[in-house]
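A single protein chain has been removed from this complex, and every other one stays in its place.
What follows is subunit A.
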Amino acid sequence: MAVEIPESDATPDPLNEVNSPSSKCVHFGVDQALPLDGGGTLGPWQIAYETYGTLNADKSNAVLVCHALTGDQYVASTNPITGKPGWWSLMVGPGKPIDTDKYFVICSNVLGGCLGTTGPASTNPETGKPYGLTMPVVTIRDMVRAQARLVDHLGIDTLFAVAGGSMGGMQVLQWAASFPERVFSAIPIAAGARHSSQNIAFHEVGRQAIMADPNWAGGDYISKGVRPTKGLAVARMAAHITYMSDESLHQKFGRNLQDRDSLTFGFDADFQIESYLRHQGMTFVDRFDANSYLYVTRAMDYFDLAKEFGSLPKAFQGSKTRYCVMSFTSDWLFPTSESKAVVKALNAAAANVSFVEVESDRGHDAFLLDVPEMFSTIRGFVTGAAAARGIPAPGGR
């Protein structure tokens, strides 16, 4: 059977977690409003997060993990909506490269997201209705400012490490540039210091798909009791292609047909790849809010560290942070050249940088997958940084 994109009566509802998340959550009042790059402030606002491991006495072992476009705070624990394990549980957990027996790991939902941090689906306290498009557009720097408030709230001065892939990697770079003295080590993976024209183009396709869905209703779909699931699913389908390599698609699906022996000479999902993409689109709408998708993709598009600082080396001038930059050979969304531009700038700024291009045919998604070379490099880098930071070994006193 071909997978069909469902109508808008999807269950479970991704909006269940918007205002009262299952995770930890800090509320900031109007007096603690968050200044935004687009002008004005946001407040009251809230940030939803999870923590793993134990903060040590001198608060030197905190690791902030930043999630990607559609990620969430459940980096190493079960997502309450999907019931799936944490999105980076291969990387973060007891005995894992980012070892929760040793480090205190924090992961928060991004500003503009839909898993409990204030975003377009959140209820605007002034109106009692969802923000929708009245939510101000946010940037990667706004997301990082919000995280910094959370880190302040947790009483942590310097983060031992900030790590993340894709949009998470953008946040890592923003952290290092905006709060150099608060970041001991930085691990941007499969990322870049800007969103490329091609990347913006793909995002625009996704946004247009959402906004072309009549159920989007000018962004006011929640009040109208409908959901632009078709548009959001198409956006996800287009984006999903960019997360994989031609080779991995070919290996996984080739031109194989889906549950049939011959072509149907119609527009059903004849090919496995079509069925797979429809499935990806369909499951995505169960866990993500369409307006959040608009806001978060926009934040990525606006990201350009060189523009913010005048030049990329200036963004890292005088940086004492230890960097571990990583890219993947088959990633065409954030190709190695983007990581190398960051490395070049870090070298120009005489920063302390390691860089590895990991051989993988899995495309951009490689950072989320079981790629042993990635784990051994990160484990080595983190261990070396821990020694430099003077963090005792597990069980150490």
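The definition used in the following text is that a residue touches a chain if its C-beta (ideal position, glycine included) is under 8 Å from a C-beta of that chain, and two chains touch if they have at least 3 such contacts; residues count from 1.
Going forward, contacts and distances are computed from a predicted model.
Visitor: When one chain of this assembly is omitted, its UniProt record names it as which of these: "HSP20 family protein", "Branched-chain amino acid ABC transporter permease", "Methionine biosynthesis protein MetW" or "Elongation factor P--(R)-beta-lysine ligase"?
Guide: "Methionine biosynthesis protein MetW"
Visitor: Among the options A:73, A:166, A:229 or A:377, which residue touches the chain absent from this view?
Guide: The missing chain is touched by A:377.
Visitor: Tell me which residue among A:154, A:238, A:257 or A:348 touches the hidden chain in the full complex.
Guide: Considering the complete complex, A:348 is the one touching the chain left out.
Visitor: Just checking the interface: what residues of subunit A touch the absent partner chain?
Guide: So the residues of subunit A touching the missing chain come out as 322, 324-325, 343-344, 347-348, 350, 352-359, 373, 376-377, 379-381, 383-385, 387-388.
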